[in-house]
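All protein chains but one are shown at their positions in the complex.
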Amino acid sequence: MSEPVLEIRGLRVDYGLGDEAVHAVRDVDLTLHRGEVLGLAGESGSGKSTLAYGLTRLLPPPGVVSGGRVLYHPVDGPPVDVLTLTPAQLRRFRWAEASIVFQGAMNSLNPVHRISTQLLDVIKAHEPRTTPAARSARARELLRLVGISADRLDSYPHQLSGGMRQRVMIAMALALEPQVVIMDEPTTALDVVMQRQILGQLAELRQRLGFAVLFITHDLSLLVEFSDRIAIMYGGRIVEEAPAAELYRRALHPYTEGLLHSFPALRGPRRELAGIPGSPPDLRAMPAGCAFHPRCPKAFDPCGEKLPPLGPPGDGQPGRAVACWLHPAAAPVPR
Amino acid sequence: MTYLLRRVGFYLFTAWAALTLNFFIPRLIPGDPVKSLISRYQGQLSSDAIRSLYVLFGIDAHDSLWDQYVDYWKQLLHGDLGLSFTAFPAPVSEVILDALPWTLALVGITTLVSFALGTGLGVLAGWRRGSWVDGLLPATTFLSSVPYFWLGLVAIALLAGPGSFFPSSGGYDPGLVPAPDTIFLGSAVRHSLLPAATILISSMSGWILSMRNMMVTVAAEDYITVAHAKGLPERRVALNYAARNALLPNVAGFALSLGFIVGGTLLVEIVFSYPGLGFLLFRAVGAKDYPLMQGIFLVITLSVLVANLLADVVYLMLDPRTRKEG
Amino acid sequence: GETANTRNRDNKGGATVLNIGMPNGPQTENHNPFLTTSAAASLGYRWQIYEPLMMWNPVKPAEPFKPWLATKAEWTPDYRSVTVTVRDNATWSDGKPVTAADVAFTYNLVKTNEAINTAAIPYASISASGNQVTLAFDSPQFVNQQKILAQVPIVPEHIWSGIKDPATDINKNPVGSGAYTLKSFTPQTTTLSVRTSGYWQELPKVKELRYTSYTDNNAQTTALANGESEWSFVFIPNVQAVFVGKDPANHKVWAPPVLGIHGLYLNTTRKPLDNPALRRAMNLVINREDIFQQAEAGYFHPLVKSVTGLPSPAGDAYLAPEYQGQDHKVDVEGAKKLLTGAGFTFNGSTLVDPSGKPVTLTLTDPAGWSDYQTSLEIVKDNLSDIGIAATVDKANQDAWFRNVEEGKFDATFRWTNGGATPYDIYQTVMDGRLLKPVGTASPAGNFGRFDNPEATAALTAYANATDDAARSAALATLQKVFVEQVPMVPVGADNVGAAYSTKNWTGWPDDTNPYGAGQPTQPNAADVVQHLRPAGS
Amino acid sequence: MTTPTTDAPAGRDEVLEAVGLTKHFPVRAGLRTLLTRDRPAVHAVDDVHLTLRRGQVTALVGESGSGKSTVARLLAQLYPRTAGTVRLHGEPVTVRGGRPFRAYARRVQMIFQDPFASLNPVHTVRYHLTRALRIHGNAGRTPADLDAALARLLERVALTPAERYLDKFPHELSGGQRQRVAIARALGADPEVLLADEPVSMLDVSIRLGVLNLLRDFKQRLHLAILYITHDIASARYFADETLVMYAGRMVEGGDSETVTQSPAHPYTRLLIDSAPDPDRITGDAGPDDRERGDGEPPSLIRPPAGCRFHPRCPAAMPRCATDLPPRLDVGDRPGHWAACWLYDPETVTGVPS
Partner (left out) sequence: MAIPTSSIEQVIPKQGAMAQPAVARRRRWRFLSNGKATTGLAMVAAYVLLAVIGPWIAPYDPDARSGELLQPPSAQHWFGTTHLGQDVFSQVLVGTRGVMVVGLLAGVVATILSVLVGVTAGYLGGLSDDGLSALSNVFLVIPALPLIIIVASTITDAGDLVVALVIGFTSWAWGARVLRAQTLSLRRRDYVEAARATGESTWRIIGFEILPNLTAIIASGFVGTVIFAVLSEITLAFIGISSVSSWNWGTILFWAQSQQALAQGAWWWFVPAGLAIALLGTALALINFGIDEFVSPRLRSGGRVRIRTADGRTVRMRVGFTPVLAPAADVPQPRPRKEARQ
């Protein structure tokens, strides 16, 4: 496994302060390695987006980061903690080192500026020395990368289709060739044909540019196909982490298992769909112990009392981690 | 293109409706101008003089309403607004032309300044929520609820007075002849300071508040977060992204509120005895000078319409989404 | 560079310019002397450019007229014709002489244009011969003398004969016989400068008259207070504090009454107001002094003391001997006695009429007329002293005009016509010829529907009388009816005074020398200017 | 939980039928078109034939904007049709409003796409359901009757105990619960046909499953005819008896669900199935090899391509595709499997070298 590029340690993100705070992300540890696609899945409301926004500090009020560290390892030089950067430093860090593609492309582009303006101003902001000509050449190149002809540069966002806008956003995310690209459900609004097109292009670009991707969705089948490793979130915590294929083949956490048995397969024999009974937990009143235990078919004594730590299961392969008393950790993951 | 045409069609319709309304309102007024003149000359006009005034104004002629309406349009299309009663026999257009520049200069400039300043402060307040600018809000709320005329009265009481730099009334020092020289212009500017400040103070807060609210709304849009994520300089995010988008609804609001502004500043003109349209209208209403009322109303309505049209054009230029066909 | 403004600044003030102000709002250029709506009339400068034949002093209406453009005027005893002799040394400001033909032309103009015949004088024939002009009338004009001789501006024939409609022409370049000519006009200020030559008498000392039209009373008052304005006619509330007190040595108001009054008209067709006893009782309790002080700032509508309703000194000459020295006095007890004597009773403090109904009435006047409104408040208060429950109705102006003319009111404050004799006052109040049924408008007078043949006969007799004895007799009858029947409660008089400053100019009319009306819009204004001398000279 | 039965037990009686259903939405005319004759319109649905049968689920799949919702609304008579006939039990019906519309709504009910938007935030569950019962006269006479009816309704959609849900506002319910309330509301009319417009697309995988199972239960117990609209073709396979595929306003393929999903005939269906994420494919990259499958933008519906609407993107396009509209052609592998594609016209295929 290659070296880490982004290390999240004990990250906690709340909405609100004090007693009213909703702890949407709780003590999350996650490592993104250079050049890999890390999938982050989990049902709606489990805190995926909050995690993504929290670690880049883009969470709107009343969101606050209440603890933890986000270490970024530049290609050369010592690691930096994103959470301690001043606004000016943060501004320089953003996009040049880590960029984000948001869920709704329709709302991510400023409706009153041309695509070109929006593409160019990020280059201008971070690389003020470039000439205008060089910049515009770069913009054309970027559009071409995502399969849009350069004459669309002067269009306004509303003149493009949803898929094209999403691709423009991807092109923009890659404009400064960052090390990390965070994608929050970049394709849920699109239909499958378009989705596949975009993912295809993204895979291609990753091979060429070598950035790492944190890919967020709740569509597990998409992740299994597209990512290298998958982390599953439930109730604000990571409950399982494993290479994609292994996770699909043998899920350790009952929740993961439930997820995998909730979507019908398109090919192969028609299989039994079990689903997950019950409904997601209320973040304000989390059950004690393992958050999943009220819905868990395999729950037993310790589940309702003690919080299972996330760690490599004693009975599993290396490179995996799970937080479940069914698979007690061999040793906790070092922080 | 279609958009603009539709707007023009709408304006034509509105103009027609407003002008028709304009025609009917004075005709429904029960009193007559001669009686009102008497009250101006309270006790000075004998009963005989009154009789001669009726003859003078030719008030007893009775056409059918429809004929009058047709005549009204004929006259209008010739640019003829009739003769004023109070300034008989001066044509209404002349009386209005005397007053118009004052209102244009005072109200027009102040309105623009108020919009610009208010919008600017609103951008600041909305962008840096919780900073000192937000502290302005309670004060502005209070000021925007103060009636214009009362603020004017207080301003006169506190600031104007014998020997003060601020004159309490009029458009320029009596005795001066309107001419483009420094004496006259200086005097005119001095006379406009208090009324302008009054309008500014009580109208600006509206812009501050609406712009602030719009900024807050826009600041939560995804594309603003994206702009932050892009690491753009704060100024650029605030101005090119947030303010630029927040401005759009305000431009439309600006055009629409012009009507309110003209109405509101009427009182400022009354309080400061400023020789503008509002004051003229006030006098015309008092004197039942309905040709003059009609004329002023027409001018106000048309200028609001024109301002709206302009605002539409500006909006068209600002918001690419309205330029769908091209 | 040098402009009108720099020039003005350079020779501002001093003993050459007189600043006159009126609170009439922005003006449009119109120097037509015949139109009450023109700037010339509204600011009053028409009388500085154009002159009447004679000067009449409204403060001393009974005094003989002072010759002006005419050297004399002789009426026939029946007052159906007058012959005037035109001064032969007067010239128009363009140099042409003023002739009898000009005078005859002017009166013909008025005769043929009903719109400018503001006094509705029934001219019969007008003829000029030599320097004499004879005007003949359809009816005796004793009561209209001043309207004919002192209130018609004489205009030059050679100019006005070319004017198509004298009622609508704005007379852009006025040419008159007066001491001043038009120098400049702006909506706010009109400037006149004194003629250099050709005036028929000594030229006034004031070189320039500057008429400023202030936008309203407030602005005019302020200008007076700070000396910007030196002469005006405007209602100043609390005049001592607001104006006089600012410069007690120089700031003066002078408000002599004229023969035109204000008072409470009572509707004599309504019960119980049809009972003269009630009307007299009301007359007895109304506190004129309070009204004078609180509603009229202690000067504006001078007190009418005499029970006849005639103001003093203007009316002194006309008082019937029996009413000499009989002044109004507040007498609540007397009023009560009067009432109980006439069958009224008191139920506690409430007055009950003979038919057993409590007496209530509504006092009405237009909302915006603040002095009348204030007066009504005081009247209401006074009436409660004799148990009358009055309410004050602040009416819409149009409705008020209509209702008053149609006789649909209980009691209302209003003015009477004014004139050179008490005739106008009494005619407005009591003329049976104007009597109309309630519901039909009688715009010229008798709003209270006062039906008294004796008064009507006396009015006719007075207007048509050919000798003073007959006039005195008629007038005595009128006064007797007025005092006994009280068709209207007289309260204050009109004034033709002024607020002025003696800082730069002296020689103003005042109580010691009431040589004419002080109001800058009256014809007398020309005479006033003639009297002015630089202060300290 | 239940394995799908291969054959629906109920008879094949047709409940609702659409013949030649067409809907064009006029678009705002521009200046230039004002002078010419043709009024531009979105050809949202063109010549659609479909039959809903008692106790059967018919799935309608297709990409976003292909006109699926429009078909549902046309069937529910919420839009006037441009052309075509809707037959209820063989009777052509056209209702615009008022009493006839109510009568129609009693038999044909629609479930809207978005459970978050289709319940009024200001009303409680009780209000929504009571209205549905009242309008169609199923509320009974007494309040007790009503309560019983409400309880029955909630029980049907597995929201028990009823009291716990009745007085909740929509925002207090989870997505799955809301969707169930929406379904319960539709059932309140006691309909014969349920038009379910993407009833699960907004929901989480785990909740999604619960709703689908519920619908299938209705089909089996209440013998409802169900139109299931989705663009998730896998769920169509799992849940529907018959599957129809739409592309740009037209039906392009139809047949038994298993057949359509396992051996798609129309190139567009193939594209759709290939594009669907498939965990079994486990590769990191979707591979540039499938570039040729027919990527590109969906066509404009204002000026749809002549001939087969898919031809500009079709990897197997033939000259004829650009000119002639393909009719329904039997594919031949299974009975009832058809595709509107010239590939299945032997003459065209042999006549033109590919």
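By written order: A, B, C and D. Residues from 1 in each chain.
Rule of thumb we're sticking to: a contact is a pair of C-beta atoms (placed from the backbone, for glycine too) under 8 Å apart; a residue touches a chain by one contact, two chains touch by 3 or more.
If you're wondering where the values come from, they're calculated on a predicted model, not measured in any experiment.
Counting contacts over the entire complex, the absent chain touches A, B, C, D. The missing chain, though absent from the display, is touched by one residue of B:V34, B:L53, B:V123 or B:I156; that residue is B:I156.
Contact with the undisplayed chain is limited, among C:S370, C:T440 or C:N513, to C:S370. Only one of the listed residues, C:T190, C:T221 or C:Q522, touches the absent chain: C:T221. Residues of subunit A that touch the chain left out of the display are 17, 53-54, 57-69, 71, 74, 76-81, 83-85, 87, 89-90, 92-93, 96, 127, 129, 176-177. Contacts to the hidden chain, counted on subunit D, fall at residues 73, 76, 78, 97-98, 101-102, 105-106, 109-110, 112-114, 116-123, 131-132, 135-136, 169-171, 182, 185-186, 188-189. Those residues of subunit C that touch the chain absent from the view are 217-218, 221-222, 225, 236-238, 241-242, 294, 367-368, 370, 374, 377-378, 380-381, 392-396, 398-399.
In this text, only the chains that are shown with their structure count from here on.
Nearest to the global CA centroid, when each chain is reduced to the mean of its CA atoms, is chain B. Shared contact sites, meaning residues of subunit C that touch two or more other chains, are absent.
Residue positions of subunit D with contacts to 2 or more other chains are absent.
Every residue of subunit A that touches subunit D in the complex is listed here, in rising order: 37, 43-44, 161, 163-164, 190-197, 199-200, 203-204, 207, 218-222, 224-228, 244-245, 248, 258-259, 262-268, 270, 272-276, 279-280.
Subunit C meets subunit B in the complex at residues 1, 3-6, 8-9, 12, 19, 21, 25-30, 35-38, 114-120, 167-170, 184, 186-189, 210, 212, 214-216, 218-219, 222-223, 225-226, 228-229, 246, 260, 262, 366, 368-369, 397-399, 401-402, 415, 417-419, 424, 428, 443-445, 494.
Of all the residues in subunit D, the ones that touch subunit A in their complex are 1, 3-4, 63-64, 174-177, 204-210, 213, 231, 233-235, 237-239, 258, 261-262, 271-288, 290-291, 295, 297-298.
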